[in-house]
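Here the complex is missing one protein chain, while the rest keep their positions.
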Amino acid sequence: MLTNKRTVTVEFGQCDPSGIVYNPNYFIWFDVSVHALLARGGVILKALISEFGIDGIPVVEYKTKFLAPARWGDELTIETSVVAVHRCAFDIQHRVLNGGVLAVECAETRVCTAHDAEQGRVRAHPLPRKLIAALSRP
Amino acid sequence: MLTNKRTVTVEFGQCDPSGIVYNPNYFIWFDVSVHALLARGGVILKALISEFGIDGIPVVEYKTKFLAPARWGDELTIETSVVAVHRCAFDIQHRVLNGGVLAVECAETRVCTAHDAEQGRVRAHPLPRKLIAALSRP
Amino acid sequence: MLTNKRTVTVEFGQCDPSGIVYNPNYFIWFDVSVHALLARGGVILKALISEFGIDGIPVVEYKTKFLAPARWGDELTIETSVVAVHRCAFDIQHRVLNGGVLAVECAETRVCTAHDAEQGRVRAHPLPRKLIAALSRP
Partner (left out) sequence: MLTNKRTVTVEFGQCDPSGIVYNPNYFIWFDVSVHALLARGGVILKALISEFGIDGIPVVEYKTKFLAPARWGDELTIETSVVAVHRCAFDIQHRVLNGGVLAVECAETRVCTAHDAEQGRVRAHPLPRKLIAALSRP
């Protein structure tokens, strides 16, 4: 299934007083990585939202392990892969490597949501076929 | 004119590897301070946007001086005051005090904007009268 | 065991273009909540680090479920409780309530770390007794 790899350099302002990455930054990187993954599959999320009238594909679950710290100036490789595609949701795996060593791993689930006019609230919506096709690409 | 004072504690994650506040955080605090200032004048920005069909009141200018650093655990007082009210814009002054010492000062200008359907773009819009009344309150 | 409750208001700048909280902000709130929890138990983390020569108590694991979105202006209650205390680590549970509804839940594990001069690297370190006492307080 779809996979993408990108590199980020740890910036000064992403580190905390103990000199390591302040961990909420990993979740910002994971979000950018999902957008990059979809783009690699040919899907620009902003365009998908307009085309299919969905609200978006928010995260519903993260399971994250921080195995080793990263410091100002480190170059991190973030590998992001689709693990499973469901009717309204899909599962992703992120692996952050720092100098070849696994530093962080994260299992993420996103669900497609849309406004339900009858019920007057947001609810799960089947993944657009175009998105399923992108996620399933080798 | 309208003035407000609030206190923030410098959190661990708002500091950088040199142990002082990473400066973009001041601009987040200033934004929250403007919302708090308006609320003190009786105006909730979210409601104002809906009621008057404006886009918002984005910042168009900041002039900021950083005079003294602040560190993890410091308690900062942020004083925010309206300095001038114009037709489509208003000027604000922020003063950040750390233990009674002036640490940061910032002059900010915000302009009211709305979508111009004829020109198909965002442009300046006269301040809603309700907003002018709030800003002018002693 | 030790528990704490605090309230945060969702600010404009913490929301994304879909109008809901951008999820990395929850991890910032969880970090602040842990500091507040420890303070409630009488432990200021900054002072603990100096006193015991430890590096800190970084997060090693998060398991997070996002059950309902939160929007600009929502008032969130964050309940944070110690769940288990181990030799070098402890487990925490965060529950974020939005208008009485459970919006986010997160199981967090933190480990005490210190620099090991012999091995020249950071490693797990027994929790200082003062920290154990604080975490175990009712």
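Each chain carries a letter (A, B and C) given by its place in the written order, and its residues are counted from 1.
Note that in this section a contact is a pair of C-beta atoms (placed from the backbone, for glycine too) under 8 Å apart; a residue touches a chain by one contact, two chains touch by 3 or more.
Being a predicted model, the structure only gives us computed values, none of them experimental.
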{"item": "Partners of the unshown chain among those that are drawn", "value": "A, B, C"}
{"item": "Residue among B:N23, B:S50 or B:S136 that touches the chain left out of view", "value": "B:N23"}
{"item": "Subunit C residues that touch the omitted chain in the full complex", "value": "12-13, 15-17, 19, 22, 24, 72"}
{"item": "Footprint left on subunit B by the chain that the document does not show", "value": "18, 20, 23-25, 27-28, 31, 55-56, 58-67, 69, 122"}
{"item": "Residues belonging to subunit A that touch the chain removed from view", "value": "11-13, 28, 31-32, 35, 44-46, 72-73"}
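Going forward, only the chains that are shown with their structure count from here on.
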{"item": "Degree value of the rotation bringing subunit B onto subunit C, based on Cα positions, nearest 5", "value": "180"}
{"item": "Copies subunit C and subunit A - interface residue numbers shared by over half, same or different", "value": "same"}
{"item": "Whole-Å gap between the CA centroids of subunit A and subunit C", "value": "23"}
{"item": "For subunit B, residues that touch 2 or more chains besides their own", "value": "12-13, 72"}
